[in-house]
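To start, I am sharing the structure in question, which I have written as structure tokens.
One protein chain is absent from this view; the other protein chains keep their places.
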Amino acid sequence: MSKLKLATVWLDGCSGCHMSFLDMDERLIDLAELVDLVYSPIVDTKVFPDYVDIALVEGAVASVDDEAKIKKIRAHSRILVAMGDCAITGNVPAMRNPIGPDAILDRAYIENASAQPQIPCVGVPRLLKIVRPIHEFVKVDVFLPGCPPSADTFHTALTALITGEPLDIPEITRFGA
Amino acid sequence: MDRSVLESDPQRVIEGMAIAAYAVGASKGFVYVRAEYPLAVARLTACLRDARRRGLLGNNIGNTPFNFDVEIRLGAGAFVCGEETALIASIEGRRGTPRPRPPYPAVSGLYGKPTLINNVETFANIAPIIRKGGRWFASIGSERSKGTKVFAITGKITNTGLVEVPMGIKLREIIEVIGGGVPGGHKFKAVQTGGPSGGCLPAEMLDIGVSYDALVKVGSIMGSGGMIVMDDTSCMVNVARFFIEFCMTESCGKCIPCRAGTAQMHTLLTRICEGHGTMDDLELLVELSDTIKNTSLCGLGQTAPNPVLSTLKYFRSEYIDHIVHKRCPAGVCNIHAPEPEARAHQNAGQEVVA
Partner (left out) sequence: MNDTVDVKTLTIDGHEVSGRRGQTILEVARENDIEIPTLCHLDGLGDVGACRICMVEIAGSAKLLPACVATIFEGMEVLTNTERLQKYRRNILELLFAERNHVCSVCVSNGHCELQTLAQQQGLTHVRLPYRNPQLAVDASHERFTLDHNRCILCTRCVRVCAEIEGAHVWDVMGRGIDCTIISDLHQDWGSSSCTRCGKCVQVCPTGALFDKSKIGSDHPKYPDFLPYLNLMREAQ
């Protein structure tokens, strides 16, 4: 059997899900027997491949860039997994929603700036007015809540997805876990 | 229509109440009337004063041992206070929110006492029935819905106003004959019966006889007897949104499905009206309607999805037009309203190369 192609993606999140993924420690070696990690913040590939079997997406959709990415990822992935609470609920990135992006940008780049207060506008993506979970933009196949989902959760879920075994997600994780 | 009875013939209501009180052995009655109806309140007050003076209310009515008096309570303008348990709570001076039944008011009502609670129109019907007999009343109307019913016809119709008709009369007769049809050369599109949480019925349904059962069967209600006629200038999606908005703002907020559910339905309908809806949204709407209808605490929530369900049933193509073809057939909706998310942040930069 040829190895499955696995991608992990980092949108508006803290990378905690990726850290937790890496916390699988020695089990990663076994995992590497079954999958090729073809795209990820932790590998060097810059372009999302034409086809991946499983895409793990961390983070909410907060900018036009995120929106374009998630649509592209969906188009090239067989199984799209919303990894962690940000991807599923908006979570911490979405906490700006009630006050809007202006207030956040002002606080970060004007009020708290020690030198040359200015809001960056060149080379950075435009923020969306509302941060939203990825399933509001594309169809999501598997929801893996948790902040972050534990290494055990990752291991159980990925094993099931790779082998095609049934997966009872509420059994292993929850919002905020 | 209850307002018109209170304003034009309050004696009839008070007489009905007194008879009912005699029947159940009550000595105290309340009329709960909206403060927004000052004329009704003034005429009721005058009527009560007059009745007391003539010995028709008070102690030893008609030189019998029967005592009965009526007090007026003003409502502060909450739709939900039409629900009997909410109305009772409001009379008691508490928040006008419904409570689960049983116990029904007949067992435990006002101040925990057995209470007979009826609509103005019901009490107004009692005196004539006592005078002419139940058989006379039952001879009017249809098999399961007896007597007459007052409808308030409004909207796109030549003759607006109140009409009293026998139960069982065809909707078509009310609208085309009594109401004089749709004016201005426009085409009849729908009629909504029963107030804001009634269903919208299309022209094909005009030949049903008006009765409690028949209206429920086709997805509407008798409700308050409101009857709003719409012509081809109305967008049914927008109409559904309008009525859900009413139910949303009038929900008391006690139970979750009605409080949060009507608000979510309003959000989804707004999306569709503005051309950002998806077919998934439509499915969600149906699912939410089902949940709200079946799990809400009182009649407000249980009937709130009616305008949406009935328009989805009879005017589904209009929803599809909004969602798929991004077009409002009646030209009512601002279908190209900018999507909220797409509104640029004013300090935003250019698109970024991923």
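As written, the chains take the letters A and B, and residue 1 is the first residue of each chain.
Please note the rule applied: a residue touches a chain if its C-beta (ideal position, glycine included) is under 8 Å from a C-beta of that chain, and two chains touch if they have at least 3 such contacts.
As the structure is a prediction and not an experimental result, all values here were calculated from the model.
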Which residue of A:4, A:37, A:92 or A:162 touches the chain not shown here: A:92
Touching the hidden chain in the complete assembly: which of B:240, B:297, B:312 or B:330 does that? B:297
For a quick check of understanding: of B:227, B:248, B:272 or B:309, which residue touches the chain that isn't displayed? B:248
For chain A, residues in touch with the removed chain: 82, 85, 88-92, 94-95, 97-99, 130, 132-133, 135-136, 140, 143-145, 147, 169-170, 174-176
For chain B, enumerate the residues touching the unshown chain of the complex. 78, 95, 99-100, 102, 248-264, 267-268, 271, 280, 284, 287-288, 291, 294-297
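Operating definition for what follows: only the chains that are shown with their structure count from here on.
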Chain A-chain B separation of Cα centroids, rounded to whole Å: 48
